[in-house]
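With one protein chain held back, the other chains of the complex are shown just where they sit.
Going by the order they are written in, the chains are A, B and C; count residues from 1 in each one.
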Amino acid sequence: MLTYTIRRLLLAIPTLLFISLVIFLLVDLAPGSPASQIPLTVPPDVRMKILESMGANDPVHVRYLLWLKQFFVVEPLVWIDGVFGTTHAEGMQRILSWQSRSPVFDIIAERMPQTLTVVGSSYVLGVLIALPIGIYSAYRQYSWFDQLGTFISMVGFSVPTFFTGLVLILVFAVNLQWFPSIYDTSLRVTDWASFVAQVKQMIMPVMVLALYNAAQISRYMRSSMLENLGQDYVRTARAKGLGEQVVVLKHVLRNSMIPVVTVIALGIPTIFGGAIITEQVFRVNGLGALLINAIHGSDLPMVQTLTFIFAVLIVIFNLVADILYGILDPRIRYD
Amino acid sequence: MFDSAPRPPLVQVRDLKMYFPIYSGLFRRHSGDVKAVDGISFDILQGETLGLVGESGCGKSTVGRALLRLYEPTAGSVVIGGTDIASLDSENLRKARPQMQMVFQDPQASLNPRMSLADIIGEPLDEHTDWDAQKKLARIYELMDAVGLNRKFANRYPHEFSGGQRQRIGIARALALKPKFIVCDEPIAALDVSIQAQVVNLLEDLQDELGLTYLFISHDLSMVRHIADRVAVMYLGRIAELSPRDALYARPLHPYAEALLSAVPEPDPSLARRKERIILKGDVPSPANPPKGCNFCTRCPRVMEICRQVKPELAEVEPGRLVACHLYSTSPDAGSTGATEAKERNQQGVSP
Amino acid sequence: MKLKSALLGAVATLAFAPAAFAERGTDGNVKVLYSQAVSIMNAYLSNGTKDVEVGSLVLEPLAGFDNEGTVFPRLADGLPSVENGGIAEDYTSITWKLKAGLLWSDGSPVTADDVVFTAEYCMHPEGGCAQAARYEGVSSVEKIDDLTVKVSFSTPKYNPFTAFVGATSPILQKAQFANCLGAAAPTCTEANFKPIGTGPFMVTDFKVNDTVELAANPNYRDPAKPAFATLSVKGGGDAASAARAVMETGEFDYACNTQINPELQAQMKPGCKGHSVSGFGTLVERIEMNMTDPSADLAEGERSTAKHPHPILSDMRVRKALSMAIDRALLVEIGYGEAGRPTCNLVPAPIIYASDNTDCLTQDIEGAKALLEEAGWTVGADGIREKDGKKLKMLYQTSVNPVRQDFQAVIKGWWNEIGVDVELKSIDAGVYFGGDPGSPDTFQKFYADVEMYANNFDGTDPEPYVAQYTCEKAPKPESQWQGENINRFCDPAYDALVAELLQTRETEKRAELIKKMNDMLTKDTYTIVPLVDRGRLSAHSNTLGGVVLNVWDSELWNASDWYRMK
Partner (left out) sequence: MTDVAMEKPRSQWADVWAQFKTHKGALLGLVVFGLLIAFVFIGPLIWTKDPTYINPNAAEMIKGRNKPPSLVSPLGTDQLGRDMLARMMKGGQVSIAVGLVAMSISIFLGTLIGVMAGYFKRLDGPLMRMTDLFLALPLLPLLLVMVLLFRDPLSAAFGPEGGTFLLIVTAIGVTSWMQAARVVRGEVLALKEREFVLAARSIGTPSRRMILRHILPNVVSPIMVAATLGIASAIITESALSFLGLGFPPDFPTWGRLLFDGAEYIQQYPQRVIWPGVAISLTVLSVNYIGDGLRDALDPRIRGR
């Protein structure tokens, strides 16, 4: 398993390089321009100057190679410098955002905490809600619980987050005034009061996202459970006189988890991708907002770097999913 | 058996090898092989049942599957009815499939849960005939009659049947194309004892009726004794002994066969008292790394020095009995010849 | 005249200053919300108004504009004028004197060197300075003494209040930015995020495109200001929720530019937590008529170029009819409410430059129909007018924006009514305004018959704005489609007026010329069809005092005067 993992990771390098090239060309080909952010009052010659100073007018291969160098050489050196206090990266050009003219990695590091807290906890919560609901709905298929669960999860899935977010704000922030409608990213949790404040401001965005995630995962869980409940080994297990709990929770669940684990593991990178709309609605300003902003502003270095990190996570979690698969399903061997 | 007129062999297996490669390290270098089947040769005569016995993991099922080319054999030839199955291209292989079929171990797992009985039995017909629906249906019903399934069941699905019935479906499917040769891969292992006899009897009846040739793979020695004409005993990818059934059961020659058969319950109590169980010590070596010399040398109660150095060849030591053991090497230079793998293409497995 | 208005402005500013002023930092925290988040604090590298405005809390220019658009001194010790000798007789130089005793927030003194450095910083050819236009025509900036700077122009500059005036050209501290000249400018992240300034606040924490935390500047020149100890700016989200956060939930004290639909404005009115303020500048939502042929049948490179005049819109009567069919008051009503007013002018303000042209304000469907008949367009079988077998069909494009889409739909209705077939198209703003020469969907390429967007001019002088409509400034393939004369209007008489304007010194005469040019573009030719004069609508909480909306300079121009009402 270990050599398999290492080998997959090594194989990932050419894959990722290829992905980075495709992303770069794609973003470059997209018909936006960083100039769209500059007010119309700025005359054309000044615009050209600004674009030149960003390096946006260089040929595409020059920019791509520069980005590769910055991503794989300069940024790690900067990181080493930061950790060990050395000065290897002195004088080297880091990846700079065109929008804010600041190092892309600093911005990402700044955004990471709120994204992980809000989107991450909503994902965990979503999974925690989805699994029991999915299991029980399948076990008691067509019971009122199942019907209700189906109904809620379908509504949760079919109603977009901008809508649920808005409704929550109107109810809980405007009318009841229980929670703030705007997420305060500068809030530091130092004592009980600030902890309460943090929880309060997280409740609404987390609820919105958890509902959405739970809706999806519970559907997969339910269907997978149903598939397995119909298998013969379940009948055999029951015939053996095993308790219902053991049959369902040990035999069926273990087998049903196989496809669901894939779905869950593959969903994890989306945490880092942020939740574009929800972040916008509650002004969480996490990585999703960062990406969408950068895309709208055609901030190529930022889009490229973020998407590439995202690609790395996807590849890694694909691997994680495959390994989990191997653990859960002994028929699949990797060595 | 040997008194009857000589029948031509239907299946000729020569030096069949089935290695599963082991890749290791970061770059997946080919670092070795699991030698599941390591150079075996035997013939199966027309209308005969060859039993293939051995402990689990000795490569019995692999032989069965390699014979039908469900696995791609590493080396060797498998001639069935005159064509070398092991070297056919995929289209010709497909055309050759009808003459050889398989009955699987797990009747539950070998039937697609989403196909009805008629569809399952009819699948071979769909693949290999251009009959119209009516004709196919007629054949399906005929097959169902033949294996003793009620025609009313045609629309039912595998989960609605008992284990024995499912195995009948599997047999009907195997018979659909009127094959000459059927590999029965532990067909009764997953069945209740009461059902086992029914299925075995069915197989025997069908053999008589249709003149089928069986390779009957099993670890159940009593059942093999019941059905087989000749029996091959396999150990760690090689055949230890290939003898007519009665001779083998009466007096096994190879020490492994002896040990294996000593575990068979003896129906005759007088004989049973005389019999001593031979308990083998140690574990079966890994097929990825079999011992040098005789495969069995690590556990053989009568091991000699030569056994650790030289691989014994399967040789006819008594009429009709082939044994791969140094105890029976008549030739004084057996050691040197046996050591070389030069005599790969031995014809010793061929019975006259 | 300039001095007088400046003084009046100063008096006006003072009048707003509350009497019950305690001392610096006693009113705690004030929270400001921007729907676009702040990316950088340095206006010279900024991409947008929000950066300039928040940056103005820290960095200040020598002089600024007040809420009436008049110049008043900030760091300068009085305004230079021809009368006091600050401006040379021939308008080729202006001499600024700094207030004595000014300190940067780090305690070091503000000197003429900083001013000279600032000019050097923005005029550096590799710096990509976003505000380079403010320094156009500046030939040199010299230090006379520690507190005096002389700015010389290469040609007479009749409006010398460009460099160092307004939030878009603040003074940088030389010590902090010395190593950030030219290509190095964007690498000075720390300086760009936390500039040392002279303004009422200084940055304590900066999160890109998210929040800015500021604290009162201990060295601010007025020891009693600002009243707030800290100020936080949050960005992101949409205008409606920003307004809601101030007016309904009361989470924030001030929300900038909360352009929300009138229904919502009315709905939020009764909100007891805050109210909205509006002010009008020069931003005009308009329809531009394409004077060239955008037909896809033309070869790429000839499409929408002066080579092929527009087959339909070249006829002034059609353009006029299209304008007449529009009810601007209704547009304001459905789109902007109190943040808009109907206009027929390209230059709606300042008052002295605004033409009295109002004849477009009444909708005249019948008149429009008659005009089209007169132009030879007769109603066909399907209700669409046609002439010589050609249908009267318009492709009408704009950027994606709910109000613009409503406008498109309504105007399409009116144009259908007069027999014009309309196809609508909306384009992502990043593409539309991006100017990417590879994209067919930019507003400069104008591959449509009519298009809608809003534009304005910086500061109070419309000269560069009206000068955009000369023949040579039309976007064309040779110039990579860059150019400001979007509708490719071309009239030698207009070009002559532009030349004359550049030579004219007297304000009244300039105003006259500008009005004339405005009329040429609008009511005389209907090349540009102005729709709505868009104001700024901001919201502030009922407990925030001292707010004066300013559309000529940074919206946060007088944050030092803000205080908490008790």
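By our rule, a contact is a pair of C-beta atoms (placed from the backbone, for glycine too) under 8 Å apart; a residue touches a chain by one contact, two chains touch by 3 or more.
Bear in mind the structure is a predicted one, so any value in this text is a computation, not a measurement.
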| item | value |
| --- | --- |
| Chain not shown, its touching partners among those shown | A, B, C |
| Selected from C:Val82, C:Met123, C:Leu181 or C:Leu264 as touching the chain missing from the view | C:Leu264 |
| Selected from A:Phe151, A:Trp178 or A:Phe195 as touching the chain missing from the view | A:Phe151 |
| Missing-partner contacts on chain A, residue numbers | 11, 15, 18-19, 22-23, 26-27, 29-32, 142, 147, 150-151, 154-155, 157-160, 162-163, 166-167, 170, 216, 219-220, 223-224, 226-227, 230-231, 258-259, 262-263, 266, 269, 291-292, 295, 303, 307-308, 310-311, 314-315, 318, 321, 325, 329, 331-332 |
| Where the unshown chain meets chain C, residue by residue | 240, 261, 263-264, 267, 296, 327, 329-330, 333-334, 363, 365, 399-400, 402, 405-406, 408-410, 412-414, 416-417, 423-428, 431-432, 439-440 |
| Touching residues on chain B - with respect to the absent chain | 65, 68, 70, 93-95, 97-98, 101-102, 104-106, 109-116, 118, 123-124, 127-128, 133, 137-138, 141, 151, 154-157, 159-160, 170, 173, 177 |
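Here is the rule we use: only the chains that are shown with their structure count from here on.
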| item | value |
| --- | --- |
| Chain with minimal offset from the mean of all protein Cα atoms | A |
| Between chain A and chain B, centroid-to-centroid distance (C-alpha), Å | 53 |
| Averaged-CA centre spacing for the pair chain C and chain A, given as whole angstrom | 38 |
| Distance between the centres, which are taken as Cα means, of chain C and chain B, whole angstrom | 88 |
| Shared-contact residues (touching 2 or more other chains) in chain A | none |
| Residues on chain B engaged by chain A in the complex (per definition of touch) | 23-28, 108, 159 |
| Residues of chain C touching chain A in the complex | 33, 37, 39-40, 45, 47-49, 125-133, 183, 185-187, 189, 192-193, 205, 207-211, 213, 232, 234-238, 241, 244-245, 248-249, 251-252, 428-436, 438-439, 441, 453, 455-458, 464, 479, 482-484 |
| Complex interface listing, chain A residues touching chain B | 3, 6-7, 10, 232, 335 |
